[in-house]
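Shown here: the complex without one of its protein chains, the others still in place.
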Amino acid sequence: MSRILKKINWMTLLIPVVSVILGLLCGAVIMLIIGYNPVLAYQSIVESIFLQPYYGGETIRAMIPLMLAGIAVAFAFRTGLFNIGVEGQLLVGWFASVACAICFDHLPKVILLPMSITAGGAAGALWGFIPGLLKARFKVHEVISTIMMNYIALYTTAYLIKNFLYTEGERTPTIPAAASLASTFLADLTQGSRLHWGFVVAIIAVFAMWFGLWKTTKGYELRAVGFSPDASKYAGMNVSRNIMLSLTFSGIFAGLGGAMEGLGTYQYMTINSAFTGIGFNGIAVALLGLNTPLGVVLSGALFAGLQTGGMTMQSEAGVPVELIQIIIALIIFFVGSGYVIKWAFGRLSRKGHK
Amino acid sequence: MSYAIEMRNIRKEFPGIVANDDITLQVQEGEIHALFGENGAGKSTLMNVLFGLYQPDQGEIYVHGKKELINDPNDAARLGIGMVHQHFMLIDKFTVAENIILGREPKKHGVLDMAKAVKIVKKLSEKYGLDVDPNQKVEDITVGMQQRVEILKTLYRGSDILIFDEPTAVLTPIEIKELIEIMKRLVGEGKSIILITHKLKEIFEACDRCTVIRRGRNIDTVAITDTNPNDLASMMVGRKVNIQVNDAPYDPKEKVLEIEHLNVLDSRKVDVIKDLNLTVHGGEILGIAGVDGNGQTELIEAIAGLRKVKDGSIKINNDDVTNQKTRKIIEAGLGYIPEDRQKHGLVLDFSVGENMVLQTYYKKPYAQAGILHNKVITKKAKQLIQEFDVRTPSERTLARSLSGGNQQKVIVAREVDRSPQLLIAAQPTRGLDIGAIEFIHGKLIEEKKKGKAVLLVSFELDEILHLSDRIAVIYEGHIIDIVDPKKTDENELGLLMAGRKKGGSEA
Partner (left out) sequence: MSFFEILTIIIPSTLLTAAPLIFTSLGGVFSERSGVVNIGLEGLMAVGAFTAAIATLGLEHAGLGDASPWLAIVIAAVAGGVFSLIHAVVSISFRADQTVSGVALNFLAAGLTIFLVKMIYDGKGQTPYITHNIDKINIPGLSKIPIIGPIFFQQVTYTSYLAILISLLVWFIIFKTPFGLRLRSVGEHPAAADTLGISVSKMRYIGVALSGVFGGIGGAVYLVTITSNYNVSTIAGQGFLALAALVFGKWHPIGAMGASMFFGFAQALSITGQQIPFLDRLPSVVMLTAPYVLTLIVLTGFVGRAEAPKADGIPYIKGQR
């Protein structure tokens, strides 16, 4: 244990911790200015998610896609790519998993559930592969191309639902039970929350990122190419193939995140006119988690807790739930400005020594 | 007597290192003054202080006898100080004229007056015999021309004190000659010049006086007429240089690298390697001498499978590796110390340990069935760090945080340890201090003694002359001649590098 503790670089932990504290403080200041009681607001969040099983269950439920989206972003980051396309990859994954479940509703659960999850991952993979190909082959910057892919996903899934899988309520029919991740056991345990077995998938994904990137030769290659495409090329690695692989893997994680929503949380897909926001939240999760697997779990928990607790905050303290979004945005700004936080601490500690 | 520039007792510290420590530099009006020292001695820092890019921690600056504070390049420009940067500060997509007027644009009713700009540039160019076309885009002109644009930038700002930062590094011998003429013409027009360099030859050809600095400190200022190259060199290094000489007997073995009728295109689809033939044997160091840009980089890249071969063949150990994948060629027995060690030789954000297996990570014993054996990698890294005396806190340290010399040692350790039949070393000692240079030269000679083939590419003639068993001179993409280092000298090599074969015939 002490060996593990020694390995941790405390300075790197400083930035996310300080960022969260500053973010919450700013949130409190905003509430004070407008005349809310920040203590009451934060208290209601903490109490609901820790003391009420329903909100606790919903928090873990919300963590599932956030973690997968976070892993998707973090994985790409670790290999030198900025995947803003998680949102789109998630949407196509969501759609593919639901469509697969509905189309093959006669299959037994042992086949249909894994098949639908795989369909989600595969769709996400395809949506990640395209920008990967564009980057490897034509040097198209992935930030721009993944943004474009997001909108193509949004409009295409909406169109496909409307024309092929439409049912009342602007959505697809509900998936058959044989494809569902929902669990009465988990729901009962959490007093009727939508918690489902998807958290197992999310945990596997976290493990897969860790093992894949740091324990395999492919992961070594992906990281090498991410840090220095030139040196990797000189060392005999295939840079183009690794770029495509990286975004494809990233897309799989994102697609699985969508499948979790389709097969677990909602059991169907609505016609989206705007993004779910999960993909963009995934960027926040990955950044705050310093793009590490464990960090993604922790920051995923934080953001899921804030979002779920935000509902109680709105009902009990009367603070609009959008405040949570503001706090998350501020936390990203602070994490992004890590250079300044480090610098400021350097100044402070130097002054302390004098 | 008043100096054009007088920098008194300058001290500049960076986190963890004192770049300038009590340096004094006095430049007389109308002279060419050399600032001479090794890479990393603190020359560039001192000049950046003078140019206002850095603020000194201590010390004073006098310009034409008046004490001045130089807070930014604007102040420097106002005082008539101009810098011709080593890495050109030019915007490729802008025209020559746009580059020159940037920051001080001629205006008409608040709008750019490009016609006037072009006229001014033309006039200046004519006055100093620089011969540039103001309307061409910078990306379309030669390196030598680009340097003239840099000079014009300072002249346009009315500079009378010009700093040239290692100006010849990128020039051909003819361009160097022309540059020295230009510098003399500038001095003739009343300018004063500071020439930053680590090349003795230029100092004796161009300069009046020379200030030597070493490890951030002043050593001496001497008049060129009162000194000689040997004295200056030992002043620069601070001790008698222990020159590693290739004293092992020349005993060539079987052919390791065979290049026949090689043709290669560069990124602009121009022929850069033209019908090049070259053979390197086991047990020899073959040095390639030549001015930068004559195809050296492309030749190596073609051998390493990093650049497509248009025509011809490359064999390593009788294996045809022409247009093979880089990994295949590495496995066929290629070791490569690349020219740009930070960009091509290392993954800077990987640990030293991870860098040690950059080409072998997928092989036994470092991996099996796609799973890394991190313990074996760590053990190997520790062993190499010790064997090659890499100064690093541990194998987990990021390569980025090592000094240049130690970074190069990591690369050399990795390449030599793989025991390749052919070792290519491109500019292996550029920018290193003397200690590291000696170490690396020693390792190259050791490889030769082991019977390996070493292909050494360097712009430093001394290095080539001291280490090579044979010297191949490359000019405009082909080998113009192969000479015996014991029977040649710098003069002959210089002529060959400029494309003149023995007997005065132009190649």
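Letters A and B mark the chains in the order given here, with residues in each chain numbered from 1 onward.
In the analysis below, a residue touches a chain if its C-beta (ideal position, glycine included) is under 8 Å from a C-beta of that chain, and two chains touch if they have at least 3 such contacts.
Since this is a predicted model, take the numbers as computed values, not measurements.
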{"item": "Contact residue for the chain not shown (choose from B:102, B:169 or B:222)", "value": "B:102"}
{"item": "Omitted-chain contact residue, chosen from B:17, B:69 or B:89", "value": "B:89"}
{"item": "Touching residue (missing chain; options A:11, A:111, A:144 or A:200)", "value": "A:144"}
{"item": "Of B:18, B:53 or B:182, the residue in touch with the unshown chain", "value": "B:53"}
{"item": "Touching the absent chain when the full complex is considered, from A:126, A:152, A:239 or A:298", "value": "A:152"}
{"item": "Residues belonging to subunit A that touch the chain removed from view", "value": "34, 82, 84, 134, 137-138, 140-141, 143-145, 147-152, 154-156, 158-159, 163, 273-274, 280, 283-284, 287, 320, 322-326, 328-330, 332-333, 335-340"}
{"item": "Contact set of subunit B toward the excluded chain (per top definition)", "value": "48, 51, 53-54, 72-74, 77, 83, 85, 87, 89-94, 98-99, 102-105, 107, 110-112, 153"}
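The rule is short, and it goes like this: only the chains that are shown with their structure count from here on.
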{"item": "Inter-chain centre distance, subunit A versus subunit B - centres from mean C-alpha coordinates, in Å", "value": "46"}
{"item": "Footprint of subunit A on subunit B - complex, ascending", "value": "304, 306, 325-330, 336, 338, 343-350, 354, 358-359, 361-362, 367, 370-372, 374"}
{"item": "Subunit B partner contacts - residues on subunit A that touch it in the complex", "value": "214-221, 223-224, 227-228, 230-238"}
